[in-house]
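Only one protein chain is missing; all other protein chains are in place.
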Amino acid sequence: MSNREKTDAAVRPDRPLAELWHMFFANKAAVLGLVLWLLVITTAVFGLTIHPGDPFAMVGAPMTPPGEEFLLGTDYLGRDVLTGIIHGASVTLAIGFSATVCTAIIGVTIGVLAGYYGRWVDNLLMRVTEFFQVLPPMLFVMVLISLFTPSIYLIVLAIAVVSWTGMARLARAEFLKIKEMEYVKAERAMGARNASIMAKVILPNALPPLIVAIALNVGTAILFEAALSFLGLGDPNAFSWGYMIGSSREYIWDSWWTITFPGFAIFLTVLGVSLVGDGLNDALNPKLREL
Amino acid sequence: MNSEVSLKVDNLRTYFKVRRPHLFAEQPTVYAVDGVSFEIASGRTLGLVGESGCGKSTTAFSVLRLVEPTSGSVVLKGTDICRLNENDLRNYRRHMQIIFQDPYSSMNPRTTAGEIIRTPLKILKIGTPEEQHERVEELLSLVGLRPEQKKLYPHQFSGGQRQRICVARALAPNPDFIVCDEPVSALDVAIQSQILNLLARLQREFGLTYLFISHDMAVVQHICDEIAVMYLGRIVEKADRRSLFLDVKHPYTKALLSAVPSMDKEAKRSSTALKGDVPSPMDPPSGCHFHTRCPFAEKRCSMEIPELREVHPNHWVACHLV
Amino acid sequence: MKTFLVGLNRTIYSLVLLLAVIVLNFILVHIAPGDAVTAMIGDMGGATPELVAKLRADYGLDQSLFTQLHTHIWKMMRGDFGLSFTHRVPVRDLILDHLPATILLVTTAFFLALITGTILGIIAAQKPKSLVSHVVTVLSLSGFAAPIFWTGLMLLIVFAYLLPLFPASGMKTPGFQGTGLEAIVDVLKHLVLPAITLASVYIAVYSRLARASMLDVLGSDYIRTARSKGLSRRVVVYKHALKNGILPVVTMAGLQFSQLIAGAVVVETVFSWPGIGQLAFNAILRRDHPLLLGILFFSTLMVVVANLITDSSYRILDPRIR
Partner (left out) sequence: MKQESLLQVKGLSVDFSTKAGNVRVLNQLDLHLLPGEALGIVGESGCGKSMTALSIMRLVPVPPGNIATGQILLNGTDVLQLTESEMEDIRGNEISMIFQEPMTSLNPVFTIGTQVSENIRRHQSKNSAQAKEKTLQMLEAVGIPAPKQRINQYPHELSGGMRQRIMIAMALSCQPSVLIADEPTTALDVTIQAQIFELLRQIQAEMGTSVILITHDMSVIAEFADRVAVMYAGRKIEEGLVRDIIDNPRHPYTQGLINCVPVLKTDPGTERVELNEIPGVVPSMAQLGTGCSFAPRCHKAIDRCYEEVPPEVTVGENHCASCWRVGEIA
């Protein structure tokens, strides 16, 4: 092609979402993460139809090793490990997602306010953030749970209360950065209101790193819930993977499977989360996109 | 001054409080703009020139109240902008617009050129959506772009084209007054002239009043009718273009001019290169701010602040020795 | 002088944080259903109204909230955390008995993670597409994804049961009489598995962070300057890049110290490590609120002290914020 036809170089259709999609699916690790996630979600939704059963029911001899009768064996009470894992998937997902939603709401709101308004608002909110940051999360949640009655709602809220600080810092940093961009000043020079600048101008531009952080937070929330249940501080009525490991802990020498399989389920779920998060990060990171 | 005054800035001060390094430190204050006064006649251009940190951009932002001035008044067409409440100010913004320095960061990367230009119309609720879209196309061709380019995103334009979009956006609400904050500094030399010519043409066509901020003496000389030279938050010399360059009074202006490299072989540099750096605006020197670098400084320069005096008709200088 | 003042400022700020923790403790106890006396009565299996009233008076619960808060703060500042419900000994003594074990575990894991993570990150950053880099990626992904208690249990199965290399629980071999070096070796043997377990998560975090930060630093202008001086690759990486590259790691390490301590609670439970984590676990099973709140306070104190230390080491590493 000659230069004459290329005078107007920069006219090409632009579909940012399609490009994002393409970048994401070109990343093998991210696709693997997505597959893991689909697996977990399918298990949570359809698992019990394929392999029905009450996870609390004692269906076999205690500590039957994995085999023909029970694919993944039974625990010290004779409860089927596979049923437990299938049941645990929905508990884990529910808690992971709802805790993340709460975390994101608290963290993003505080970060956005601090970053946008600056000055004393920022000062105050950041002091609060730092305060929550020095409280060791597990101990703080233990205190909350011991003072109030443990329930699934308390656990979700407690996880959010101890994990919003990172999100707040990130949102604040992004807002601080974008607030100084000239297009935000331009928006103010045109008479736009603060709320509209925050919601319509800065937030969409701050979203990529926040989306990644929120995706990764699902993983940390799941791990946190697992640790709580492992310690026996979870909702006693929720049969989660952490609970399975915690309750069989005494029998580690006699029935390794009751600990290994649920743990592996957590591992794969969280691994899926981080792979998807990394894939999103790469796809959303404009620095990498240039090359 | 023979024509009507469009903008009158009187004794404008903008101080910033900076975060203290520790509890026991004194509150550091940046005296960014320290008593600046000027006026611009309708349809004309005032150039505000100076080195980085001299407060020229803060002056521009304070004039538009994008930064809250500490004291002083800014009267645009009889309205004191500093006394408007937030709502009135927002409505009043249709009369005053701004073009920024960096064409890369001055547009929201997630909106198309058309939407960018339409934004002020939407915010200020000017016209129906159909009228707004028509206006966008009209503006695009006005600044030398094609109407169909409204569908493109900022990253698909070159720096010069982006700056054209910014000009179109500033023109959208039909303002009287536009602040141009270093509009060509970030552009390649070959593109600079395109934008400068565009700004000049638009001024002729629409009778716009410009406050033109720049660090480049040659650009300022080219585009401005009047020029004010700033040093550490104060105006040190102010005159119309011709009298300023024909008869430079302030030692700082002299030094600034002699530092500009030139392609002319005759204009070999007279070696009045300034010594040292610009002092910090957090701790400006006493008296005349320039005395620490001035080759002619006397004792009283470090004690008394020189007033901006009219030494010739419409030629103002702040120096004890003039 | 300035360094001293900044340090003093940080210390005062830390004390305010601790005060806030004390107040939080108070608030939590008061908004929780029931109070100390209700819990005690629950333990005793019921009591007469007179006894309840007497106990309330004894514990100062009949006074105004403000007076109670006042007393609470004074008591805590004097180191009086009350009596443990279950152990019937002062909470402070109980915690101080268990604190050294936790400090040993946490600091070992911390430095293990910091050093290993940084080294892995640097190696990976130098050849982003090499095998080592992929190994670091896989390690960091799995370190993050594996629940810490599960990692601990798996290590127990492999290294204490299948290959009995290390003891499965506790800090000392029961009935062990050795002294001096022998005793230290005995403790170290017990320390290996818990420390690796606790460090695994943070090795993942730090290696990732160090890799990203080193990649960033290696692309910076001053690295190009260093190379333009003819310095060898080794000097450029290990002198010029490293000191800048570990700054984000230090920041993150400081921020995450509270999570490290929280992780220690879980690890101590898995390995029956006699630290405050295990104490907390037992306290919660028995609803021993004073003990739990005391532990929360002491662990926050550890975090605050650790933050002060990271803060000053950051100041040593980065002259810009001195």
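For reference, chains read A, B and C in written order, and residue numbers begin at 1 within each chain.
Simple rule for what comes next: a residue touches a chain if its C-beta (ideal position, glycine included) is under 8 Å from a C-beta of that chain, and two chains touch if they have at least 3 such contacts.
Just so it is clear, the model here is predicted, and its values are computed rather than measured.
*Asks:* Which residue, B:Leu7, B:Leu196 or B:Ala318, contacts the hidden chain when the whole complex is considered?
*Replies:* Considering the complete complex, B:Leu196 is the one touching the chain left out.
*Asks:* Looking at the whole complex, which of B:Val33, B:Ala113, B:Leu208 or B:Val278 touches the chain that is not displayed?
*Replies:* Answer from the full complex: B:Val278 touches the omitted chain.
*Asks:* Based on the whole complex, identify which of B:Ala25, B:Ala259 or B:Val322 touches the chain you can't see.
*Replies:* Missing-chain contact among the listed residues: B:Ala259.
*Asks:* So that we can see where the missing chain sits, which residues of subunit C does it touch?
*Replies:* Here the touching residues of subunit C are 220-222, 224-233, 240, 243-244, 317-320.
*Asks:* List the subunit B residues touching the unshown chain?
*Replies:* 51-52, 158, 160-161, 188-194, 196-197, 200, 215, 217-219, 221-223, 241-242, 245-246, 255-265, 269, 271, 273-275, 277-278
Note that in this section only the chains that are shown with their structure count from here on.
*Asks:* What kind of graph do the touching chains make: line, ring, star, complete, other?
*Replies:* It is complete, because no pair of chains fails to touch.
*Asks:* Going by CA means, which chain is nearest the middle of everything shown?
*Replies:* A
*Asks:* Average the CA atoms of each chain to get its centre, and name the chain whose centre is farthest from that of subunit A.
*Replies:* Result for max centroid distance from subunit A is chain B.
*Asks:* At what distance in angstrom does the C-alpha mean of subunit C lie from that of subunit B?
*Replies:* 53
*Asks:* Just give me the whole-number Å value for how far the CA centre of subunit A lies from that of subunit B.
*Replies:* Computed value for the inter-centroid distance: 48 Å.
*Asks:* Show the residues in subunit A shared as contacts by 2 or more other chains, in ascending order.
*Replies:* none
*Asks:* Got the subunit B residues that touch at least 2 other chains?
*Replies:* If we look for residues of subunit B contacting two or more partner chains, we find none.
*Asks:* Under the definition above, what is the set of subunit B residues touching subunit C in their complex?
*Replies:* These residues of subunit B touch subunit C: 21-25.
*Asks:* In the complex formed with subunit A, which residues of subunit C make contact?
*Replies:* Interface residues on the subunit C side: 17, 20-21, 24, 28-29, 32-33, 141-142, 144-150, 153-154, 156-157, 161, 255, 258-259, 261-263, 265-266, 269-270, 280-281, 283-285, 287, 289, 292-293, 295-296, 299-300, 303-304, 307.
*Asks:* Which part of subunit A faces subunit B closely enough to touch in the complex?
*Replies:* By the definition above, subunit A touches subunit B via 10-12, 14, 16, 181-183, 185-193, 196, 201, 204-205.
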